[in-house]
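The complex is shown incomplete by one protein chain, all other protein chains being positioned as in the whole.
Let's turn to chain A:
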């Protein structure tokens, strides 16, 4: 298969190629010849590549490897093509039988169709002819029916029979023909079967042959390919061996070169080493001498040091002894100290326990004291409460007692005055004028200012204002409710009116409906009452504070938003003394302010009223709470009391008393005389009575002489008694008489 001719060429070529990678011409070489050769090779390679591409062969990037494998590749391609052809031919050969049977079948079908068609035609013809015949026969039956002569009928029947037989014969012939055909077909079927089996046998034969052939050729091709690969491998081996040898030679040469270099270098180094050694030796000697000298010096020093060392050792031993002693001492001291420390620890512990105990004790004490304190505070509070209560009660009692005493005193005074008047009028006959003193008009304890309620003041204000139209000057003179305010009543009134108008929401609607029919002033009054109750204004002070607040608000009107807070602060209790001070100040400069005051209500915008009210209510709450205890501490001033009472005692002056004394003596004398007279009068009366009685008894005695002797005795006795009595009382009438 592989001709030896091209093989050798190939080998040569391959050798050339093998050399290229190692010593091949390079484009970058210095030799121009080599460069040219390299370019030529490159062009050749490109052409080769193009040629292959044109052939439809796949060209891999590695051209060299492909070229290396070219021979085996070629062999492979050849074998493949050959085998493919063989397979194709084989399959064609095998399938030829099928195709042949196919075409036979087609021919058979065509023939069959033809035969079928002929048969059908024939049958149709047959049917037609037989139908004709049959028709003829049936027609003849009609004719036969008309025949009367038996002879004719017989003849006709005979002919009919003959015709019928002919017809049947035709049919039978046809049937036999068809049967013949069927038999032929059966034979055909058998033949076909045989033919089929023959065909199958042929097919099998061919297939087997094919298989054998294919196997053989495959094996052969495989051998060829193997051979090709073998040769190639050997080639590769030889070439590689050559390459290897070349490389080895180069390597050897290089090795030798390196060896020479090495020897040379070794010699050099040896020389250098010797030189160095000499130099080093000299240096070493020098150093040695120097060092020996040093050693001697140092030995001397060592001796000295040893001596000092001995000395030091002894010193140190002594010191050591001393220190040992000291140590012992110190241990003793240490033990003592330790004992001391223990003792101190004990005491410390004791103290600590004591301290703890005391702390506990004190805590308990503290607790008990705090509880006591609490209790005391409670008690104190209760006491305060009681005190307040008692103070109130005292107040009340004091007032009552005061009133009682005053009443008593006044009674006495009035009696005294009565007596005086009686004395004056009756006894002396003088006109009597009742003395007029301030304390006589006084009722209740002195210096208790009457605390008016806000409404009362309002009422007064309103009333005042009503009157104001007529007597303006008078009100001014009255200094307005004896309270020194810097606000004119007019202003107050206007402010209140404004308040009344603006804060109608505080008044209940029911009340409003009730107020409708009332007079204007009364209406205002009731409204204000309701508003004050809603705002919590109770006392006069509150009212004035309100009014003041309004006015101040006006003063700080322009920077209203900021000043509201300052206003609030102004209302705080802490600043109350200041307020009072301000009041006084404002009192001093009351006049100019007063003048400015009147336009104020006009300047207060109705819309601001609510803001002012809100601020006021906010501010009012706080001072109210803290004021209560202050009020309680109010102490009554009892300086004037003695004077008062003193004054009461001197209602009756001394002159009148002297008069009364004189009068008393005179009257007593008079009384004595009068009593004597009275006695005498009574004596006289009793004597008269005795007289009458004695007369009566005498009468009776005279009457009873007749009847009873005894009776005169009893009368007599009585008379005696009476006389006795009379005699006993004889001095009295004389006295009476004398008195008169």
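The rule is short, and it goes like this: contacts are C-beta pairs under 8 Å (C-beta built on N, C-alpha and C of every residue); 3 or more make two chains touch, one makes a residue touch a chain; residues count from 1.
Keep in mind that, in the parts below, contacts and distances are computed from a predicted model.
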What name does the UniProt record list for the absent chain among "Exosome complex component rrp41", "Alpha-1,3-glucosyltransferase", "Dynein regulatory complex subunit 5" or "ER membrane protein complex subunit 3"? "Dynein regulatory complex subunit 5"
Using the touch definition from the top, which of A:103, A:120 or A:248 touches the missing chain? A:103
Please output the residues of chain A touching the missing chain, sorted low to high. 56-58, 84, 92, 95-96, 99-100, 102-103, 105-106, 109, 189-190, 193
